[in-house]
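Shown here: the complex without one of its protein chains, the others still in place.
First chain written, first letter: the chains are A and B, and each begins at residue 1.
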Amino acid sequence: MRALVLLVNRMAWFVPTLLGLLVITFTISHIIPADPIAFIAGDNATAEQIAALKAKFGVDKPVYIQLWNYVLGVAQGDFGVSLYTQRPIVDDLTARLPATLELAFVAILLSAFIGIPLGVLAAVNRNSWLDHVLRVFTVSGLAIAAFWLAILFQLLFAMELGWTPLQGRVDGWGPDVITGFFLIDSAIAGDWDIFWDCVAHMILPAITLAFPAMATVMRFTRAGVLDAINSNYVDYQQAMGVPRRVVIWRYVLRNALIGTVTQLGLIFGNLIANAVVVEAVFDWPGLGLYAVNSILQSDYNAIMGFTLVMGTVFIIANLLVDIAHGLIDPREAR
Amino acid sequence: MGQFFENTVFILRKLATDRTAAVGAFIIMALIVVAIAAPVLSTHPQDVTEFNPPERLQGPSMDHFFGTDRMGSDVYSRLLFGARITIAIAVIAIGVSVLIGVPVGLIAGYYRNWVSDALMRVSDIFLAVPQIVLAIAIAQTLGPSIENVILALSATYWPFWARLVYAETRSALNETYVEASIALGASPWRVMLLHVLPNISSSLIVRTTIGMGGTILTAAALGFLGLGPPAPSPEWGRTIAESREFLPEAWWYATAPGLAIFLVVMGFNLLGDGLRDILDPRTRRSSDG
Partner (left out) sequence: MRLFDYAPGLGRLAAAAVIAVGAMATPAAAGGKFVFANSSAYDTLDPHAVFDVGRVASRINLYDGLMRWQDNPPKLQPWLAEKVEISDDGLTYTFTLRDATFHDGSPVEASDVVYSIDRILELKKGAYSLFEGTIAKGSTKAPDAKTVVFTLSKPSAIFLATVPEIHVLNAELVQANYNGDDLGTEWLSKNDAGSGSFMLKRYDPAIGWQAERFADHFYGWDMVEDPLDEIEFRTVVEINSRVLGLMNGDFHGTDGYLPQDQVKRLRDSENVYVDEQESMRIFYSIIHHGRFPMNDLNFRKALSYSFDYDGFINNILSGSVARDPVPLPNNMWGAPQDVEGYALDLDKAKEYLAKVEGDIPEITLGALAGYGQTEQAAALLQNGLNKIGVKTKIVAEPWPVASGKMRDEQQMYDLLFLWKSTYYADPNNWLGEMYACEQIGARNSSWYCNEEVDKLLSEARVSTDQDLRRANYEKANKLLMEDAAGIFVYNTKWFGPFNKDVKGVRFSPIGNGQEMRWVSMD
């Protein structure tokens, strides 16, 4: 019931929050001194040519009218046209969202599959050399600049050793798009050459992104396991003669993971933030790269479209985490 | 004030016994020393503004500890001067965002009316997208410079403090002694400054320390994307961006500034962790519990 109240409460704020986000990004993007119209008109454009384009894109109208028109459009699912590529923003975003989601998903999986066992190991062997090594690893993961790590990986694995491609998502055209997730699409098509090529391209950016996420997962798993180990419940189980190994993996981990799961919102947020720069380094054709390029090109509509989608994804992610949290720990659901 | 002094001594003594926190504190002290003494410690202090094209892209040597860059300048010397920029950005940006965010959080947390709702909604909007996205947009709008990086970071970081202080204030208001002093007719300002703020100060100190690390990373990312101070500034993020064109041959070019960022952020994180253990038992690392 509390969860339901929370859900309704959050949903009520969903639209106003997005609207506020829209106003902020609109303000920011429209006071940019750049003249994107002059840019798209080209090197040799004339004043008349620019005026015609301005009229076409409606940027010759007062700013508040532009905002109003934009909001009206968004309400109808129309995010406008990219000033730069002249394609509908919706097309650009839907083409790029799967690339970012695929990368983020693989990175989260990596960080969970490596971070959770390591976190348990660290907790079980508390204060051993292993714990200390892993702790250094955790602290490093959160201190390293993602773009620098990306460059180091490229330098070592792509340039010097030649084990992985330097950047990009696939060599050439990729599989026929069904879901937009190349790993899945190539597997469906049974095209294993492309599948492995996608895997090869995925390795470096996914590890770069997973590194700080893994550190967070490990940290919370370790803390959760330690709390659980110290609980009366575990003492009871052990007293009942259940082997320690079984207690840890079957009972303790389940409880410990709750803490980790509720941190997923934070992990996801950091992951997306890092994706913006990591995609730029690896030329990964996702939303992050799209955002950086749009901002650098002052492509108003693209910036706002990106912010809206990102805000929606973020709000939904936080909502899910809040609900999970509310279900687990009723005190939080004020 | 005596109380404050005793507290400080207590914290310092505790810090000295916590190995990781001590390492963190040491790294930060070193950073500060390096930044102040950059002209003395650097081997080629003139290389920040003067160039030597014939010597460009040379590997590490006794004359150039970390090699030379694309203009023939000494990477090591520029690194030291870059520390000044890093410190300036982090300290001012965190300072400004705390100065805005804490009062907003206090007011929104203390009062329960539409103003408090509005303040929190506005900060929620900012928190609805990753900080770096809005920061990139603002920095791009204002043009690349140190001042604008600071502005972009402050403008996008204050909601974090507002949220934090809001939550802490709400829970502090439930404490018996705070309730009691309100019942005794203490003015709102008195309650906020004398009861609530001291109550949340330790968690603020911890978050500020860790926040410094995060801010340095974000600032470096802005520099890397070309939104930081322009050439020939020795800012670390932009140095890494500059070096990409010359990889893999000039590997030293990107290595030194990246390591510097890593060390400094690690320093703040370690210190933050240590302070958390000492000041904020509620979120104490479980390893000690």
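As a convention for this text, contacts are C-beta pairs under 8 Å (C-beta built on N, C-alpha and C of every residue); 3 or more make two chains touch, one makes a residue touch a chain.
Since the model is a prediction, treat every value here as computed from it, not as a measurement.
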{"item": "Among shown chains, those touching the left-out chain", "value": "A, B"}
{"item": "Given A:Ala47, A:Ala75, A:Leu161 or A:Met240, the one touching the chain that is not displayed", "value": "A:Ala47"}
{"item": "Candidates A:Leu7, A:Leu101, A:Ile258 or A:Leu296 - the one touching the absent chain", "value": "A:Leu296"}
{"item": "Absent chain, residues of chain A that touch it", "value": "32-36, 38-39, 41-49, 52-53, 84-87, 95-96, 154, 158-159, 162, 165-168, 171-174, 283, 285, 296-298"}
{"item": "Contacts of chain B with the absent chain, listed as residue ranges", "value": "49-51, 53-54, 56-57, 70-72, 143-144, 226, 230-232, 242, 244-250"}
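We take it that only the chains that are shown with their structure count from here on.
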{"item": "Chain B - residues contacting chain A, complex", "value": "20, 121-122, 124-126, 128-134, 136-138, 140-141, 143, 213, 217, 220-221, 224-226, 237, 240, 244, 247-248, 251, 254-255, 257-258, 261-263, 265-266, 269-270, 273, 285-287, 289"}
{"item": "Residues of chain A touching chain B in the complex", "value": "13, 16-18, 20-21, 24-25, 28-29, 31-33, 123, 126-127, 131, 135, 139-140, 142-148, 151-152, 154-155, 159-160, 222-223, 226-227, 230, 269-270, 272-273, 276-277, 280, 291-292, 295-296, 298, 303, 306-307, 310-311, 314-315"}
